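A protein chain is absent from this complex, but the other protein chains hold their places.
Chains here go by letter, A, B, C, D and E, matching the order in which they are written, and residues are numbered from 1 within each.
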Amino acid sequence: MKKIEAIIKPFKLEDVKDALAEIGITGMTVSEVKGYGRQKGHSELYRGAEYVVDFLPKVKMEMILDDDQVEEVVNTVVEAARTGKIGDGKIFISDIDQIIRIRTGETDSEAV
Amino acid sequence: MKKIEAIIKPFKLEDVKDALAEIGITGMTVSEVKGYGRQKGHSELYRGAEYVVDFLPKVKMEMILDDDQVEEVVNTVVEAARTGKIGDGKIFISDIDQIIRIRTGETDSEAV
Amino acid sequence: MKKIEAIIKPFKLEDVKDALAEIGITGMTVSEVKGYGRQKGHSELYRGAEYVVDFLPKVKMEMILDDDQVEEVVNTVVEAARTGKIGDGKIFISDIDQIIRIRTGETDSEAV
Amino acid sequence: MADFAYVIDTFFTLFAMVLIIFMVPGFAMLEAGLVRTKNVTAVLTVNTMIYAVASMAFLLIGYSWAFGSWENSSMSMWAAFMFQMAFVGKTINIMSGGVSERVRMMPLAVFAVIMGALIYPTVVNISWGANMLEGTFLALSMYDLAGSTVIHSTGGWALLAAILIIGSRKGRYMNGKIRVIPASNIPLVVLGAFLLWIGWFGFNGGSVGSISSKESADAVALTIMNTNTAGLAGAIIAGSLMYIRYKLFDITMILNGALGGLVAVTAGPDLYDIYTPILIGAIGGTLVVFAVPIFDKLRLDDPVGALSVHLVNGIWGTLAVGIFASNPAEGITLMGQLKGIVVVAAFVFPVSFIVIFIINKIVRFRAEENVQLEGMDVNECGVEAYPEFKRAI
Amino acid sequence: MADFAYVIDTFFTLFAMVLIIFMVPGFAMLEAGLVRTKNVTAVLTVNTMIYAVASMAFLLIGYSWAFGSWENSSMSMWAAFMFQMAFVGKTINIMSGGVSERVRMMPLAVFAVIMGALIYPTVVNISWGANMLEGTFLALSMYDLAGSTVIHSTGGWALLAAILIIGSRKGRYMNGKIRVIPASNIPLVVLGAFLLWIGWFGFNGGSVGSISSKESADAVALTIMNTNTAGLAGAIIAGSLMYIRYKLFDITMILNGALGGLVAVTAGPDLYDIYTPILIGAIGGTLVVFAVPIFDKLRLDDPVGALSVHLVNGIWGTLAVGIFASNPAEGITLMGQLKGIVVVAAFVFPVSFIVIFIINKIVRFRAEENVQLEGMDVNECGVEAYPEFKRAI
Partner (left out) sequence: MADFAYVIDTFFTLFAMVLIIFMVPGFAMLEAGLVRTKNVTAVLTVNTMIYAVASMAFLLIGYSWAFGSWENSSMSMWAAFMFQMAFVGKTINIMSGGVSERVRMMPLAVFAVIMGALIYPTVVNISWGANMLEGTFLALSMYDLAGSTVIHSTGGWALLAAILIIGSRKGRYMNGKIRVIPASNIPLVVLGAFLLWIGWFGFNGGSVGSISSKESADAVALTIMNTNTAGLAGAIIAGSLMYIRYKLFDITMILNGALGGLVAVTAGPDLYDIYTPILIGAIGGTLVVFAVPIFDKLRLDDPVGALSVHLVNGIWGTLAVGIFASNPAEGITLMGQLKGIVVVAAFVFPVSFIVIFIINKIVRFRAEENVQLEGMDVNECGVEAYPEFKRAI
């Protein structure tokens, strides 16, 4: 099994979730993160002084999947999350040894 | 070494932490996440209109462990986190290459 | 490619980020977490009763890197994040199979 | 004893004015609580600038235009001015609240000046003031003690014009669906609503104009009591309707119901016995509960419910005087009330529309889509409302 | 000159009433700040509904029952009503605050009606009002200017009955341990406490009943000054005790100390010289500091400290009049004060207990455990207080 981590722009979350739902992916865990990369933060003002906010809000989605779903999911995420502008984010894929569903104790593919 | 990621219901955190402490696990990192799965969100109201909140609050625990502790920990988490109702969460296990304790520079098992 | 996860003290984030920038690392994803370990929480007061806060605020940095950058990055983080006091945090290293940059579709080393 | 009346009425008017000024933070907190966190600073800044800009315009131009002269023999002229000045911002607040989360500040400030210097003073002129229509067939006989029409409908008509021109928030109506955008900070909403409620005591009580005789003291006290009662009734009915429908108590609707009741009683709180306001307020609250979804169906996107609270109930409240307190001997008739509503509408709506339309050609009111996405705060103010609080997804 | 007194006293009473109405957002903000974020909307909704429902019940039934008649020759009867109406919600607020985070809204609303229409008006009847006990051996001679007993103890006794029936919050007392549940929003707590403090000036000052003569003007001013002084002393002593014990300044306790001092002085602020309130307030603050943990040891779970602030100090304040301002010539004696405390307790506690018990059989007051876990907001209101703010673990 694989873990897919996608760092995306926050306002794309709904779109990506809907696109994934259409290809049958309904399990995921999402968290709010701050990203630092090529996309530069905007500057803000405070009592007459300007300053730069360099960590930008991003959303991280984590999905555990069977190996054969990976390609489709990656393509779907890329398509739904892309705006073509800098800062669209990244997808990272790694291995997962084992999964357990807490409620039932089922493991691996059955637990996804 | 292994990394155990457990996605659980937020109000179970204290119980799980206490259960893990009893089997000698005292290092972990916890974060708040939103989960999307079979468990459906409730609907909320706003000025007379109903809408569904579909991301549910969950807690993610991450623990890095020696391989031989994995089974016991998994069992403990499953037991303490289970309510038997949908949405209890998942445990994911993966490999970790190396660990470093920042304070001392110790690595691997000594750093856990 | 490798994923480096570093759990550090929140107020060290700026220092670590600057130190990494100096060695040319400019991509990372950061999130707020709570840590539980040897460092003990402080006690707080509420209407005359004392209680212990045992999860401490930490920051988690995630960086995906080419294998040959790992050592330098780890050393840099350790140096910049160390205060020598308990609770300085940990670094975990694991494998990443694949990376995709959403904007361009580039993969792996090019996508970092 | 002339001095006694002069002193007391000056003091009382200052007291009432202070209560009304509490409505400035009142509106600000209400609206700041109702919008998303990314637009909170912008809404607060708009509220502050409106108070500053419209009051200044009223001082320099509007007041003389509305009342013909500053002279006043019954109380200090400065107190009389301050009382009237406290009203002017409200009209614009009603309008600005309803277009929040997408309106840009610069054109809004320009509109505030025109509203404070000309449009609102003209409405006051023909209803409470110098009355340039006197003797013409348009001359109003409407009874509107504290402005169900003069303030609330006026603000409401301007808002309607603004919404038609500015459009809805990005993402609000998509593919035929209405996306709900919840309030971000409920304690602020409640605080704001109660500051408004308290301000209303000054608004309506002070509009009696004097407290220095036994009769006027009674009129003031009755006015304040009836004002409060209508608010109570509006809250109770809105709460009950929500409970019947959803088995849930939606506080945002309860408070809108209360405010609807308060608007509805505002035209004649001194004319009713102490039970009529229960009915007037209850109808007011009910109207809000039904109007909010109707405006949404009409795709009139109003984040704070101002059309339902102020425009609908401004009309209802003015009619209510004709229904429950008609008194032809004193010139109060249902027809007279209706005429007042229509004349004010026929003046305010087109004029506001044209003014906003012209301003809009020069400086667009509506923020770009990506600006709306990122939030007005960062783009218009450069100040986030809660930079240290982690925003949920 | 009768007019002068009538006008001034009407105006003054309206002024005092407005200050008391600030206690509505005051209580709302205080309690919203003290509970967990998942219960904030519920607490705010309860506060709003109580104001609406209890005031309406008092208007329709309670006021006549308490005072026999609406007639009033010294000021506008509507002003007199509004002043008294402003009190009624307080009693229920005291009770609702203490059972928050687990109480359901529907049964609470029912209780609010009964409290506002019958229980509280009966207490007023026998103490400040028509006095149906007159001539019986129960007739009260208690001096209680602004309600240490009539308002605060009454609310406190009702709360005690409610806690006994409803029980503690889930997870509060487990395995013999007391789990601390900290306040979620300290600025709201501070804002609420100061709005209450300011409201107290109207509460106690207005209770003097008149300001229109030199003597009464002095009495009002002395009352307000002494009220404030007792609050200052309560805050200072509570802060000092916390510092001695923990080397930390616990603001929630400091504010509770201040409120305790304010409750304690309420029975006789017009009777003391300007130094006695320092002592009364300091004892009031001390009582709070010690009562809070004692109630916890008794497993009486009171998230806002209302028992300590209102019940304990309501009793202490009433006794204090007998101790520091006993004046048998005017009928003020320690025994008379004690009798007042006991009679009110003997009426309010059992009646509240029975009423709550019966309501509870029909609609349970206590929310299910899983509802408490998820929070009252989502389950009772359908509105989260801070949906965009990420909740910490």
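We adopt the following convention: a contact is a pair of C-beta atoms (placed from the backbone, for glycine too) under 8 Å apart; a residue touches a chain by one contact, two chains touch by 3 or more.
All figures in this text were calculated on a predicted structure; none of them were measured in a lab.
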| item | value |
| --- | --- |
| Which residue of E:Ile163, E:Val220 or E:Ala367 touches the chain not shown here | E:Val220 |
| Touch residues of chain D, complete complex, unshown partner | 3-4, 6-8, 10-11, 14-15, 17-18, 21-22, 24-25, 28-29, 32-33, 40-41, 44-45, 47-49, 51-53, 55-56, 59, 75-79, 81-82, 85, 105-106, 185, 188, 191, 380-391 |
| Interface with the undisplayed chain - residues on chain C | 10-11, 13, 30-32, 42-46, 50, 57, 59 |
| Where the unshown chain meets chain E, residue by residue | 4, 8, 11-12, 15, 19, 36-37, 182-187, 190-191, 194-195, 197-198, 201, 205, 211-214, 217-218, 220-222, 224-225, 228-229, 231-233, 235-236, 239, 243, 246, 248-252, 254-255, 258, 274, 278, 386, 389-392 |
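Keep in mind that, in the parts below, only the chains that are shown with their structure count from here on.
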| item | value |
| --- | --- |
| Copies chain D and chain E touch via same or different residues, half shared test | different |
| Mean-CA-position distance for chain E and chain D (Å) | 33 |
| Contacts with 2+ other chains: residues of chain A | 30-32, 94-95 |
| Residues of chain D engaged with two or more neighbouring chains | 182-183, 246, 248, 250, 252, 390-393 |
